[in-house]
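The complex appears here without one of its protein chains, the remainder shown in place.
Which chain is which? They are A, B and C, in the order written, and residues in each are numbered from 1.
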Amino acid sequence: MSEDTKQSLNRREFFSYLTVGWVMFTAAVGGMLSLAFRFSYPNVNFEPEMEFIAGGPTDYPAGVDERWKNSYGVWMVKQEGKLIALSNICTHLGCIPNWLPAELKFKCPCHGSGYYMSGINFEGPTPRPLERFKIGLQPDGKIKVDKTKVYRWEKGEWDNPDSFLEV
Amino acid sequence: MSDNGIAKKVRDTQVWKSIFRHGPPDNARNRAAVIAGNVFLHLHPIKLKKSGVQLGYTWCMGGLTFFIFLALTVTGLLLMFYYRPTAEYAFNDIVALREHVPLGIMREIHRWGAHAMVITVWIHMFRVFMTGSYKPPREFNWGVGVILLVLTLLLSFTGYLLPWDQLAIWAITVGSGMAKATPFAGNAGPGAMLARIGDFVMVSDKNDVRFQLLGGRFVGEPALLRFYILHCVFIPLVVGVLIAVHFWRVRKDGGISAPL
Amino acid sequence: MSENKEPGMAYNMPKLHKVMAILSFILFVTTVWVFLDDYIRPWKAIQVESLQIKRRHIEESLKAATKEIDAKKLAELKTSIAKGEEIVASRKKAIDASENDLKAVLTKMKAQTIKNGVSNGDVSAMNFQYETAKGHHEEKEAEKKLAELAKLKEEFNQGKDNLKAFQAEEKIIRAKIADLNKEVISTQKEMKDMTMKVTLLEAAKKTTDISPIFAIRNMPFVDYLDPTIKIQQIVINDVTDDRYFRQVPRVDRCITCHTFIDQPGYEKEKQPFRTHPKLDLMVGMESKHPMKVTGCTSCHGGEGQRTNDFVSVAHMPDSEKQEHEWVQKYGWKEPHHIPNPMFRLSQTEAGCVKCHSGVELIKGATVLNEGRMAIEKYGCYGCHTMGAWTENRRKPGPSLLKIAGKVDKEWFKSWVWEPRSFNKHSKMPAFFRQSNNSKPEFVRLNMAEVNAIAEYVYDKSKPYIPNEKFHPGNAENGKKIISQVGCLGCHGVEGLEEQSDKVKAYAGPWLTGLGSKVQPDWLVSWLKKPSHYQEDTIMPSMRLSDQEANDIATYLLSLRNKTFEALTFAKLDTKARDELLVDYNSAFDTHNGAMAKVAKMNDREKTLDLGKRSIGKYGCYSCHNLEGFDGYAGIGPNLVKEGSKPITQFGFGLQHQIPQERDKWIIAHLQRPSRWDEGIDKVFKDLNKMPNFYMSEAEAKKITVAILGQVSDVVPLSGIKKYDAGEELYNKGMKVAGKYNCMGCHQIDGLRGDILRNYADDINQGPPRLVNEGHRVQANWMYHFFGNVEPIRPWLQIRMPSFNLSLAEKNALVAGFQNGAHQGNFEEPEMEVSWAPGEREGAVKLWNSYNCVSCHSIGFTKDVAQAPNLHNVAKRLRPSWVRKWLKNPQAILPGTIMPSFFGDDGNVPVDPSIFEGNADKQIDALTKYVIELGKNQK
Partner (left out) sequence: MLRELINKLSDPIISFPLATFAFYLMLKYYKTFGSKKFAYWTVGLLIPVTVWFLSDPNFFSIISTPDNIPIIILLVCVGFFTWFAISKAAANDIRIEAGLGPIEATPEEREKVWSWPNLVYTELFAIIACTAFLVVWAIIFKAPLEESANPTWAPNPAKAPWYFLGLQEMLVYFDPWMAGVVLPGLIVAGLIAIPYIDTNPKGNGYFTFKERKMAITAFMYGWLVLWIYLIIVGVFLRGPNWTFYGPFEYWDFHKVVASFNVNLSEIIWIKTLGVGLPKNLVLREIFGIVLSLAYIIIIPPWMAKATRVGRDFFQNVGAIRYYIFMFLVLMTMSLPIKMILRWLFSLKYIVALPEWELNL
């Protein structure tokens, strides 16, 4: 090592080399570790779609619409100025009820649970009302139903503004 | 052992001598050498207090836990030859293991061994507590032991998913569902509501801890793969390292506990 | 260096710290680099750009939407809200009181809900206990429980009733509150409705903001939380990738960059931001191929999974210009390691094939259909297996079973040697005189082969005696008849080049030099009754009179090819013949053994043996019916998976000017197959045998599209276009129609109708277009018509020929048409006509006022008819079609001379005095009237 570099290594600089070295090292290792963490979140995934675009609010007449029942398991119910996305899974044992337009009720063919158009249970063995899914209006005026978010009446979640759409 | 006959001839061969550098352990010197000169046995001290070899005092639960861990490693390795962690094959491979793979109880040994390990590790902890063996100077090793206990449960838990049957996915669904409720880091946990700006949701089912654990929003194929890796590679590695620390500390902290 | 060291130290610490600092710096930089490398992806820039484009579009529509809002009205509403608020404020006391009431009721409701919940639980639990007791036959216990249950139930019902009462109360109070606020609420709603569109657009615009939150969301590391810039993908379960014995659903990430592909409104943007040009057919949500189901690469091909690299996706340029552009822009190069690159834009229709298998013509796939028609023209499927759509077809060439009765042997040899020297439009390809077999020693052998083939064919030929005699007629008249009766639907004819070129008929041969080719008697027999010579011919009878047939024959025979006539083919070179035979035999024997074997045969045997072997070698039997070749397979390679054949399996020979690409090879191959042998030293028997069709580049390109589509991709059953029973029948019928070239004349549901191009000035003089023909005519009638053709439109010069249809074919055609029009076979038999009072009079009035008989004169006046005989309506047409036709003929046949009596929409009656001017009633009455005409006729 040459004479002048040796001299430049005075105490102050020694400290700064030490600090710089270890700060950088820590930062670098932290960065690498954070990348490893980031690695555990895939950028794409192959899960089935839980969201769908359900047309415009005007596509639905008042009452129960069954167009999404088979593909997504959702009834669109328009009642008293509100449009809701109702799950078609019976809360008793998971059968699929039928909509009986003449009697204005959902009736489960398995054990006879009955629900009003709003999804509230009123007869049969079922313990609680049907579940609602998140529903919202997209900027292009189309309705988006998000099945990942469930609203349950008995939890008082039906007042949540995301659980219905004002029309 | 006799000093003549075939045994002696075998002992006198160069091969034998190259492996075992000491004579038969029938005198003090050789008894020390057999422990100290063997990479596996030198985990043990050369001599120990009498209470340390008495089952009534030690219950041998720690040792059994370690043995079962080894047995699980071996059976697990063998099972891996027949098992593919994919949604299409996982279940069928397990059926194969029970229906036509030779030594059809391999999976049974692995599964019951896993349960047995949970039991032995718990009772080991119970014994260590009851004899107050966590007290100084063994505080740190008690901590290591607690972590090992947690890892044992996690090993068992991650393995629970692999058969890919109803029992598996729903047990893991229930178990991993709790991660959802982690405060601030799970989408149904307290504080998750706060982590959002407009439609930018920072804690949702697409990015919370549960998603990280499962690689998805529900127990699906990515979860199977992740649990497989955790079960077969990641946790065993950590456990192995911690077991080494644990044993080393047993020796360094004065051997198996006894009244001071 | 050593003097600074502490004792026991090898290095001095400051130096170590310095090294540590430097290494840490390097590690740190590396880490930063990793972040950046991981983060910077080309598709991200594209998505950001697409965001800006979207913003621009939203801003435009926002401007339009804002303009739409009536500013004056809005201001009015605002003032009325203000006024309303004043009014409402004056009722503050009442409102407050009501709201207090509401609160009280809600509290009561909540308490009641809790009570009801408890008693509901009690009822259920008691019910279970009762049932259990009953189930265990503990009758006493059960009775006790039942009594308790009844009590609980009563309580519960009471509670429910209470709740209902509260609910009713709540409703009333809410209505009251709403009523008290009505001035404000209703106006507010009106205003909201008015500004709804703008509000939504504003919200949409916000999503395109490049704001700090946007930046954070898409920042490195943080971008796992909820990024807006992300890879988009479609998983296509209906098309799979072959991954080493496993079929894996295909994944397309094309939409990561092609962001607006499914959104209308971006048609004018540059790529990759452009909307799909056929949104109604492809990609669109409502289309038959929605994006989420069909994906992109199912049709376009290419590597849908890739996102990072324009080239690795296997984009393929459509032109050299584009290629050049891409090389400059993206560093494009040929994707060598990608088995199935994208189809070039002009070849995209190839992508239809793998799912739409089985049918020949796919609606909307123009290029592909033309390619397939070209394949049919040249009969490629004779030698090559080409998939379901070519299965069970007749042989493309004429039968040679009675060839001796048609042409003489000398003509035959010269023809085979070089068909084009006789007929420059020949569909028969040239096997000889090609660039790979023109060497003198090969020519010698070839000529021996041709001689032997001729000997063999004529040896096997059965005798044929024509059943007509030729009497020279008027050639000019013959030519006229040819141009009028419809020969041109299938044949091009010398002397009528202008018309022929327009039609581009290909089903039959181009007629030239017949005078140098056939016997006059044969020709007349053939014209009068083609099936007399060849039972299974598709050539129909035109029901020519003797005079007409002779006139046509006279004209055709006047066409002679003097140069060809002058040709004589060299005599059989026995030495060459023997050489070839020895060559054949030595495949399984030593040379000497082969010689001995050949020497044992006599001269005739040798010639016939070589003839048969040569026919087998060149595959003549694939196109022509020949005796002795039953069960022989086509000689060409199987083309069913040609579109997936690895590029390495294509032999490019020394043709370095041809790019190493599948489609380029096929195009080059089709135009001059012998090129691959050029410059290569090959023995005679190994020469490329694919003959030269002398096809144009355009044709070759179209055929290439059709062939490229035949890929090995496995399409699961769910992905294949499924035909219901009706569609299957339609396809079967159309196959028969294809075989007999019906579409050479008739345009069927918009497809083909080649000859119509000659009737551009008056389409009504051409063969009728068939639109929903199965609906128009009755099944029985159609079946009868195929067997006994009678002119429906006698004023037309073109004739519906009498085809030599089998029973099965007739049935298939009828069923096909019926089902194509969604008609049951025997639907709507002849209607009983029953009149309402006064209806018939109205019908007669209409009949007269429209003067139907002025065109439909047959059976009414002596005038020349310009429209079909209305007396046949009852047995020929379906009443429901007649109504549709009357209502709006232009909608069915644009350009028809049938007037639209009821206006363009079919709703405007001419005479409002009849049936109160109800167009539908008028149409109904007229229909009844024409049906009645037919009944009276009987």
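Definition applied: a residue touches a chain if its C-beta (ideal position, glycine included) is under 8 Å from a C-beta of that chain, and two chains touch if they have at least 3 such contacts.
Source: prediction; values computed, not measured.
*Asks:* Which shown chains does the hidden chain touch?
*Replies:* Result: the unshown chain touches A, B, C.
*Asks:* For the chain left out of this view, which of B:R11, B:H44 or B:K206 touches it?
*Replies:* B:H44
*Asks:* Which of B:V10, B:I119 or B:I197 sits in contact with the chain that's absent?
*Replies:* Checking the options B:V10, B:I119 or B:I197, the one contacting the hidden chain is B:I119.
*Asks:* Can you say which of C:M9, C:V29 or C:L106 touches the chain missing from this structure?
*Replies:* If we include the chain that is not displayed, C:L106 is the one touching it.
*Asks:* Please identify, in ascending order, the residues of chain A that touch the omitted chain?
*Replies:* With respect to the unshown chain, the touching residues of chain A are 94, 125, 155-157.
*Asks:* Go through chain C and note every residue touching the omitted chain.
*Replies:* 103-104, 106-107, 110-111, 114, 117-118, 120-122, 124-128, 131-132
*Asks:* Residue by residue, what part of chain B touches the chain that was omitted?
*Replies:* So the residues of chain B touching the missing chain come out as 25, 28, 31, 34-35, 41, 44-53, 55-57, 59-60, 63-64, 67-68, 71, 87, 91, 94-95, 98, 105, 107-113, 115-116, 118-119, 122-123, 125-127, 129-136, 138-139, 142-143, 146-147, 149-150, 153, 156-157, 160, 163-171, 173-175, 177-183, 186, 188-193, 218-220, 257-260.
Rule of thumb we're sticking to: only the chains that are shown with their structure count from here on.
*Asks:* Determine which of the two chain pairs, A-C or B-C, is joined by the larger number of C-beta pairs in contact.
*Replies:* A-C
*Asks:* Distance from the CA centroid of chain A to that of chain B, rounded to the nearest Å?
*Replies:* 37
*Asks:* Between chain A and chain C, what is the separation of their C-alpha centroids in Å?
*Replies:* Using C-alpha averages as centres, the distance is 39 Å.
*Asks:* Spell out, as numbers or ranges, the residues of chain C touching 2 or more other chains.
*Replies:* Residues 224 of chain C each touch two or more of the other chains.
*Asks:* Which residues belonging to chain A are in contact with no fewer than two other chains?
*Replies:* Residues 41, 46 of chain A touch two or more partner chains.
*Asks:* Any idea which chain A residues touch chain C in the complex?
*Replies:* 1, 6, 9, 14, 17-18, 20-25, 27-29, 31-32, 34-35, 38, 41, 43-44, 46, 127, 137-141
*Asks:* Would you tell me which residues of chain A are touching chain B in their complex?
*Replies:* 40-42, 45-47, 50, 148
*Asks:* Along chain C, where are the residues that touch chain A in the complex?
*Replies:* 1, 4, 13-15, 17-18, 20-25, 27-28, 30-32, 34-35, 38, 124, 197, 200-201, 203-207, 221, 224, 230-231, 233, 235, 251, 253
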